[in-house]
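Report on the following structure.
The complex is shown incomplete by one protein chain, all other protein chains being positioned as in the whole.
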Amino acid sequence: MNCSSHHFDYLLRLGGSSLVLGQRMAEWIGHGPVLEEDIALANVGLDLMGQARMLLTHAGALEGRGRDEDALAMLRDVPGFRNYTLCELPNGEPVSQVGATRDYAFTLTRNFLFAAFQCELWKALGASRDAELAAIAAKSAKESRYHYGHAADWMLRLGDGTDDSHRRMQAALDLLWPYTHELFAADAGEAELEAAGIAPRSETLRAGWLQAVEPVLAEATLARPADTGFLSTGRFGRHSEHLGHLLSELQYLQRAYPGAQW
Amino acid sequence: MYTQSMDIPGQQPRAVAAAEQGAQEQEFEARIAADRKVEPRDWMPEAYRRTLVRQISQHAHSEVVGMLPEGNWLTRAPTLKRKAILMAKVQDEGGHGLYLYAAAETLGVSRDTLLDQLHSGKAKYSSIFNYPTVSWADIGAIGWLVDGAAIMNQIPLCRCSYGPYARAMIRVCKEESFHQRQGYEIMLALANGTPAQKRMAQDALDRWWWPVLAMFGPHDSDSQHSGQSMRWGIKRVSNDDLRQKFVDATVPQAELLGLTLPDPLLKWNAQRGHYDFGPIDWDDFWKVVNGDGPCNRERLATRVRAHAEGAWVREAAMAHAEKQRRKAHQEAA
Partner (left out) sequence: MSDRQEWPLYEVFIRSKQGLDHKHVGSLHAPDAKLALQNARDVYTRRGEGVSIWVVPSSAITASDPEDKASNFDPADDKIYRHPTFYTLPKEVDHM
């Protein structure tokens, strides 16, 4: 299979999204609200990290310039990343220039929205003509279904828990919802990938995603926010302020000791 | 079975006559002497129970606080493979804390009570986690040395006289087998790496070696709890014996790495068949145990904060469960 730049960028998008969200999960380990959940979040993070490694390895092989998963994860700067902005936001309300924030409402709501998206994505990619991508999708689908179930149950518990938890969940949902627009936005390469049978157009995933999201929100007594004109652009390499900080940690050793083996 | 909240039909609290207690005590002593296990609801001397609660909960606290120094490098691991390994390892430690809290709970004390004791500073945890992890090599050193020491300590505990503790330790030891190996592999990569990496490895070894030796606890002659714990089969091998075993095992591993253990007095003693090593700075050890180590306050504050920030989550989950129960009840009615 010859590799178009759209195909490569698409794999970077998916791999980068899993990587960046996996990194956010790693920030929770040791700080969870209860030991049991600490362990659960670490499992989600490990699954995402595994997806990232497979997708980036595949992207590197397809590119054929000898870049492995670490070269793609550690040695590209912000504009080289193609992940969805949703995944790079901090673990709590995004505010300018701040270190690690952790808010379980924000973290779970993001996991819920993104896992629901990944479920749709993997379902569609299971039929990809990129056989390696199809295999990765088949493996990842099981993981994302679990993440979705875990997060959806928590949406119910916290949305319909105490007044305080309801308020926190609604606030998190209101903050995060606009970032979901990016998941379904069209781009220039989509027609080519669709024609080649590699990936679906983003827009086609929206109906299934809404079906997975809206009933849970309703049962959790949370109001689905209205869609607005806001559109984040991480997948085009134009990111929020938060990715740079995330990369400065992620890439620190590789940058400080160029070429070293670990 | 692992719990105290089990219901035993018709059981009433009863005053135990002195003679009966004497018989129970004899039976308990006979059981220990015969190396048979004690299970949660069996009669046991109050001091045995107290010792176990103290030891198991300290052990659990150590696992959970122990997530923090390594957690410090989760976001900065040098490769994605190392990151995944470290995530799995730190997660395992959380799991081990959980198994151990569960074992302690079989002795009739709730996890919340134990956490209160930790958060108020009343309970101790292993002093080793009060040292900072300032370089990636510290992650290697912790796996190689701290986990290596912990495994030596823990293997005999798999034969502990208290059933739930012994079973928890069997599970912990099985899972920990990769922890020390991954640490040594990190050190190996650094030792075979660039001069800067090798310096990083040596620096970590210099800083961790003595605190790790101290981790085995005071000398047998100064150990407050050791004697009775040995008699009760809670502890199986003495602090000094374990420490010696650890030194003997570690010296050749350091040689293989081409790193130098920071002890000028370290020397093979053919007569004893063991390595001799220099004196441990016990003042430093007690300073750290008593709260004045480099990270004591930070570690505790981090745990307290995580627990406090999670309170609304725990409360909401209970509130939701209660709502669901009421709903189910109404539907049934």
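First chain written, first letter: the chains are A and B, and each begins at residue 1.
Here, contacts are C-beta pairs under 8 Å (C-beta built on N, C-alpha and C of every residue); 3 or more make two chains touch, one makes a residue touch a chain.
All figures in this text were calculated on a predicted structure; none of them were measured in a lab.
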(message) If I consider the whole complex, including the chain that's not displayed, which of B:Glu25, B:Glu39 or B:Asp222 touches that chain?
(response) B:Glu39
(message) For the chain left out of this view, which of B:Glu105, B:Asp147 or B:Asp263 touches it?
(response) B:Glu105
(message) Out of A:Gly64, A:Pro79 or A:Gly149, which residue would touch the omitted chain in the full complex?
(response) A:Gly149
(message) Out of B:Ala168, B:Ala254 or B:Leu300, which residue would touch the omitted chain in the full complex?
(response) B:Ala168
(message) Considering the whole complex, not just the chains shown, which residues of chain A touch the missing one?
(response) 34, 36-37, 39-40, 43, 149-150, 153, 157, 162
(message) On chain B, where is the contact patch with the chain that was removed from view?
(response) 1-3, 5-9, 11, 39, 41-43, 88, 91-92, 95, 98-99, 102, 105, 110-112, 167-168, 171, 175, 311, 314-315, 317-321, 324
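The criterion applied here is as follows: only the chains that are shown with their structure count from here on.
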(request) Express in whole angstrom the distance between the two chain centres, defined as the mean CA positions of chain A and chain B. (result) 35
(request) Please give the residue numbers of chain B that touch chain A in the complex, ascending. (result) 64, 67-68, 71, 74-84, 87-88, 90-91, 94-95, 97-98, 101, 136, 186, 189-190, 192-194, 196-197, 302, 306-307, 309-317, 319-321, 323
(request) Could you please specify the touching residues of chain A with respect to chain B in the complex? (result) 19, 23, 26-27, 29-39, 42-43, 45-46, 49-50, 52-53, 56, 69-70, 73-74, 102, 104, 156-158, 160-162, 164-165, 168, 246, 249-250, 252-254, 257, 260-262
